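Of the protein chains in this complex, one is absent; all others appear in place.
In this document, chain identifiers A, B and C correspond to the written order of the chains, with residue numbering beginning at 1 in each.
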Amino acid sequence: MKNTFGNSLTVTLFGESHGPEIGAVLDGLPSGIPVDEAFIAERLRLRRPAGSISTGRQEQDPFRIVSGVFMGNTTGTPLAILIPNSDVRSRDYTFGPARPGHADYTAHIRYSGHEDYRGGGHFSGRITAALTAAGAILLDALRKKNVLIGTHVARCAGIDDAAFSENPAADLERLNASDFAVLDEKKGDAMRESITRAAEEGDSVGGILETMALGLPAGVGEPWFDTVESELAHALFSVPAVKGVEFGDGFALADMKGSEANDPFVMKDGKVATSTNRNGGINGGITNGMPVIFRCAVKPTPTIRKEQRTVNLAENRETMIIAGGRHDPAIVHRARAVVDSVTAIVLADLLAQRFGTQWLA
Amino acid sequence: MKNTFGNSLTVTLFGESHGPEIGAVLDGLPSGIPVDEAFIAERLRLRRPAGSISTGRQEQDPFRIVSGVFMGNTTGTPLAILIPNSDVRSRDYTFGPARPGHADYTAHIRYSGHEDYRGGGHFSGRITAALTAAGAILLDALRKKNVLIGTHVARCAGIDDAAFSENPAADLERLNASDFAVLDEKKGDAMRESITRAAEEGDSVGGILETMALGLPAGVGEPWFDTVESELAHALFSVPAVKGVEFGDGFALADMKGSEANDPFVMKDGKVATSTNRNGGINGGITNGMPVIFRCAVKPTPTIRKEQRTVNLAENRETMIIAGGRHDPAIVHRARAVVDSVTAIVLADLLAQRFGTQWLA
Amino acid sequence: MKNTFGNSLTVTLFGESHGPEIGAVLDGLPSGIPVDEAFIAERLRLRRPAGSISTGRQEQDPFRIVSGVFMGNTTGTPLAILIPNSDVRSRDYTFGPARPGHADYTAHIRYSGHEDYRGGGHFSGRITAALTAAGAILLDALRKKNVLIGTHVARCAGIDDAAFSENPAADLERLNASDFAVLDEKKGDAMRESITRAAEEGDSVGGILETMALGLPAGVGEPWFDTVESELAHALFSVPAVKGVEFGDGFALADMKGSEANDPFVMKDGKVATSTNRNGGINGGITNGMPVIFRCAVKPTPTIRKEQRTVNLAENRETMIIAGGRHDPAIVHRARAVVDSVTAIVLADLLAQRFGTQWLA
Partner (left out) sequence: MKNTFGNSLTVTLFGESHGPEIGAVLDGLPSGIPVDEAFIAERLRLRRPAGSISTGRQEQDPFRIVSGVFMGNTTGTPLAILIPNSDVRSRDYTFGPARPGHADYTAHIRYSGHEDYRGGGHFSGRITAALTAAGAILLDALRKKNVLIGTHVARCAGIDDAAFSENPAADLERLNASDFAVLDEKKGDAMRESITRAAEEGDSVGGILETMALGLPAGVGEPWFDTVESELAHALFSVPAVKGVEFGDGFALADMKGSEANDPFVMKDGKVATSTNRNGGINGGITNGMPVIFRCAVKPTPTIRKEQRTVNLAENRETMIIAGGRHDPAIVHRARAVVDSVTAIVLADLLAQRFGTQWLA
């Protein structure tokens, strides 16, 4: 479905990095969900570049909702959010040398030379602002249904954050209030230092995001092909720079024995639970009531100031490039807000499919 | 879309492990693709359990195509393949104790107690036979268009296979002719030994599959949300036991600098190429003409003979289980045929979306 | 979505007139719906040709359900129904002269010469047997939820049937028990006579089917683009020979004044109702709680024994054709079973989208 994702509940994205506006349309929403614009603004703020560890592009993201909300609540008809692109310096971008690791070349081939090449065009991370805003509405709605979602920078520039504690709900609350989402602030300081160092070198670093969703009822998802893993991975792999996704113990499960990897079922407070959670809350593609846990590998920002070998697409010959424009020495810490929104959209859709759209209201 | 996957070209799965027949419907096929039943049979053979390292369930998979083929070619109308379940021992399965790591519990909740619990029902790996058969038709069609797909057991029971060589086309050819798909036969022997040992312990092992697709033109895929990674991951995560998917260098990219992770563009034989392939042939979600490479983490088979703690779903109380029924001490080596078929289906769909359905014919 | 219809609940059709089997896959069913095979058989019988007014092709339609049912109830996983084609005389059909009014020519172009041309192949009315069987499961489920569906031959060969009475529930019950579905048996006798006369002339006649659905709650459907009219018309226009669909007073509304066409709202037994029903139970694309009423124009069977001018597709030159094979002098009376099934599928899908899939169980 190209730029639309979802089944019962869908999100459609449009816009280019240097066009006048970007936006998202949420369709299939229940009627009667309160829309808290301050919460959306806060989520956009978490995604926004900040200080020395981010791009110089500073936008206040003054979004406006032009449909689907009436008297503060969703109407159930399509909700369109628009965000103008105010701080655009198109002169920083000219067509020619393809930035390695970026979509300049593939966009050029995919769209037969008609792509808006300025700042990555429709491929730009800028578009995730619209995605973040749309997802914020569902993050908020899910929270009111006791489904809590949060993400931490589990690893950045080779530095590991602490693991989730015995009280993950408190962890998530703390993460969602934090500008640089780590469970161990000291590790966060070290990560920021590494990002600053990479920036000074004109280079960039990557990392791993770990997301948890608490409070999902058992029995959500489909066996084929819309497993919870399938739906989440589908959406996550469209977030720019995500190159790996794993659930529960993920790749580490490949080295375990069955007797280690299986999560024993136990009775807990009169309900079925598992005593470990190596499968990340999902069995056979369907939630089992335990926390859903997954990790995304985020590659280092491809746009760097270091000189790189590349091809000039206008002239079809090799050249060197030192990327102009403003850019981030890391995006992993900003991507957490995008990943939270994506997770909210996917889970809201799966819940709507299982229990009907109005379940969320 | 639940049990249907794809956009221009779709596959729909149906059937239960112990029902009379399983099947798949391929829709959106071009007309005029030759259908080679011997090739389908060969691909089913590669998926089938074999010898001491597999389940005792032995089925010849005598599939039949009941529609969509006329005079040896696809008609372009839906192609339905059916495979009878002949070797079924339903008495091995009774409802009650949920097998840890399996879908018994989640199926019970998802379907409100109406699930066919025998042998995993619709969640069974058995269903992948239909998927393998359907995908084989596209594997064959893609091969004729010079798009080659192949998978090796890159890791099993902690043992690494060799990496792809400088001649990946030859590697793929060899893998597709091999019953136990490794690039280094000695590593394969060691893996098989470990599998046998696990079987003797009543336990199971997992592994990692690495897949390569050669010959894809640049410019296939979508920026949002149907990136090549999104579409492949969506389908792959519905293959039972897959818990992680990564593209190119995947999770290892998280630890690199941008200057390391970016693949420099070069001119090669008058065409744009990259000198490294850390991004797995995909930039911005779209193929760049380099080999598409990804890895799937396959967890150890959940059904084991060792005693495990669990819950009896019929009585809602804790109990111990020693799984009855026949089972595999590893499925990673069998899953390669499934992953090849899934890959063929996804890539054929993406190619059809990009160039029109008849491109494949 | 080509051969798949529906959103939350989908039906996929496959098969050719002269292939070994035809079939349908229902996906997105709730778990726990009782499946009454005798009822399915009865609905297939109503669709089957009978006596002198129908084709000589006589099939018992011994369907089998190969998945998705366990212990007499739907499991919630895909339900596949297969019907073998037993009474096939392929020798009656050879490729060459295109039957006017039929899909021979368009299929030949659409599928680039690879179509199964025998008996209309995938375009054959034969495929409606699978559709009728799949829909019968939902007709039955809806009936248990007090949603009653029935169709009469409102017009055939220029003869009008009586209109629905003041007691439409009783009308529907009577129609569903009747082999030739009319409200006035005398009109039915006259219609049958006309059909027989047309058969004797080697010609065929058409007619109009009028369908009513009672008991639908208000508030089902979408404003854009999935209005109740849109969804029903989409499915109905894929029933072979349907060339017109109208809701409520349909085309007659075009000649009314607004003051005549508007159905006044009234309070009835404490609920909102309308005092007339010129809009066929649908306002703004959404059910208003009144009976949903629509009519389908069914053209005369294109396959006739009279000599017709046409083109030989194998030789690309004009020729004359006297259609071989068995054929019906009318299909309007048989199509009623197909239209009922189609209606049940569409309404069940719309209800599932509005209230969640399990609403039907």
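Keep in mind that, in the parts below, a contact is a pair of C-beta atoms (placed from the backbone, for glycine too) under 8 Å apart; a residue touches a chain by one contact, two chains touch by 3 or more.
Please read these numbers as outputs of a predicted model, since none were measured by experiment.
Visitor: The complex has one chain that is not drawn here; which of the drawn chains does it touch?
Guide: A, B, C
Visitor: Which listed residue (C:107, C:142 or C:183) would be found touching the missing chain in the intact complex?
Guide: Reading the full complex, the residue touching the unseen chain is C:107.
Visitor: Quick one: say which of C:31, C:151 or C:287 touches the chain that got left out.
Guide: In the complete complex, the chain left out is touched by residue C:287.
Visitor: Can you list, in ascending order, the subunit A residues touching the missing chain?
Guide: Residues of subunit A in touch with the missing chain: 1-4, 10, 12-16, 19-23, 25, 27-28, 31-32, 64, 66-68, 70-71, 73-80, 82, 110-116, 121-122, 358, 361.
Visitor: In the whole complex, what residues of subunit C lie against the chain that is missing from view?
Guide: Where subunit C meets the chain not shown: residues 1-5, 7, 13, 98, 100-103, 105-107, 109-110, 120, 122-123, 127, 155, 157-158, 198, 203-208, 218-227, 229-231, 233-235, 237-238, 240, 242-267, 272, 274-275, 279-280, 282-288, 297-304, 306, 308-311, 313, 316-318, 332, 354.
Visitor: Touching the absent chain: which residues on subunit B qualify?
Guide: Subunit B touches the missing chain through residues 7-8, 77, 223, 353-357, 359.
We adopt the following convention: only the chains that are shown with their structure count from here on.
Visitor: By mean C-alpha coordinates, which chain is most distant from subunit A?
Guide: C
Visitor: How far is the middle of subunit A from the middle of subunit C, if each middle is the mean of its Cα atoms, in Å?
Guide: Roughly 45 Å separates the two chain centres.
Visitor: In angstrom, rounded to a whole number, how far apart do the mean CA points of subunit B and subunit C lie?
Guide: Measuring from centre to centre gives 38 Å for this pair.
Visitor: Let me have the rounded angstrom distance from the C-alpha centre of subunit A over to the C-alpha centre of subunit B, please.
Guide: 26
Visitor: Would you please write down the residue numbers of subunit C that are in contact with two or more other chains?
Guide: 77
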